[in-house]
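Sharing a structure below in structure tokens format, with a few things to ask.
Note that this complex is displayed minus one protein chain, with the remaining chains in position.
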Amino acid sequence: MKSLLIISRHPPARQPAREALDVALAAAAFGVPCGILFMDDGVFQLMKGQDAAQIGQKSLAANLQALPLFGVEDILVCQHSLGERGLQASQCLLDAQVVNNAEIATLLEHYDQIVTL
Amino acid sequence: MLHILRHSPHSESRFASCLRAINASQSLLLIEDAVYCLQPGTTTRNALEYLPSSVNLYAMEADLQARGLALDDLSSRIRIINYPMMVALCTEHAKVVSW
Partner (left out) sequence: MFLLVTSMNFAIALLAGPQDPAARSALEFAKAVLSSGHQISRLFFYRDAVHLASQLGVQPQDESDIAAEWRQFIAEHQLDAVVCIAAALRRGVLDAAEAKRWSRPVANTATPWTLSGLGQWVDALQSADRAVTFGT
């Protein structure tokens, strides 16, 4: 069985953020070994304390918390992207594993398919 | 692995993200607005030049021409390709990553 790494790089208030999570959940629901890597502005999806209702949106938190429940194996966050945005892993919603540039390069090799959303 | 970049380096952080993730044995193809990084005299063009010489660099001819970038002004490292050559590149690399 091939595995799939989904790279999510959109900030949470944008529709593509939700649609990237939907792909990860769909892949996991179909039994495809799957990981998700948050990088660039995608790391903002993980910030604690978001109240999306203030701008008339549904929170992403439920979708994010569903990732491990659906069997998304690796939940990863780019160390460089966090640092650029003044964030620390402790401020993230999920127990995401922080990966550096070298580890990201290795991940890209490790997964059979890479989908960027 | 073939990396495909499509965003202008001036509007998007994924240009830099891609360069950080690329390995010396891999290839990079510039399409759409990513070809703006080949504009002479820019830091983005320098960043490409500093990639290890083992990294193969390609750019889509139609996208260069559509945006007015002179083909004869490119670094000798850049190979100019068309769509059938892009298909061939995808078959030659085991994996394709679009940034």
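Should a chain be cited, it is by its letter among A and B, assigned in written order, with residues numbered from 1 in that chain.
One rule holds for everything that comes next: a contact is a pair of C-beta atoms (placed from the backbone, for glycine too) under 8 Å apart; a residue touches a chain by one contact, two chains touch by 3 or more.
Here the structure is a predicted model, which is why all the values come from computation and not from measurement.
Of the options A:4, A:64 or A:78, the residue whose C-beta touches the omitted chain is A:4. Where chain A meets the missing chain, the touching residues are 1-2, 4, 15-16, 19, 22-23, 26-27, 29-30, 32, 113, 115-117.
With the whole complex as reference, residues 4, 6, 31-33, 60, 62-63, 82-84, 86-88, 90-91, 96, 98-99 of chain B touch the missing chain.
Please note the rule applied: only the chains that are shown with their structure count from here on.
A straight line joining the Cα centres of chain A and chain B is 26 Å long. Of all the residues in chain A, the ones that touch chain B in their complex are 9, 39-41, 78, 80-81, 84, 101, 104-105, 108-109, 112-114, 116.
Listed in rising order, the residues of chain B touching chain A in the complex are 1, 13-14, 17, 20-23, 95-99.
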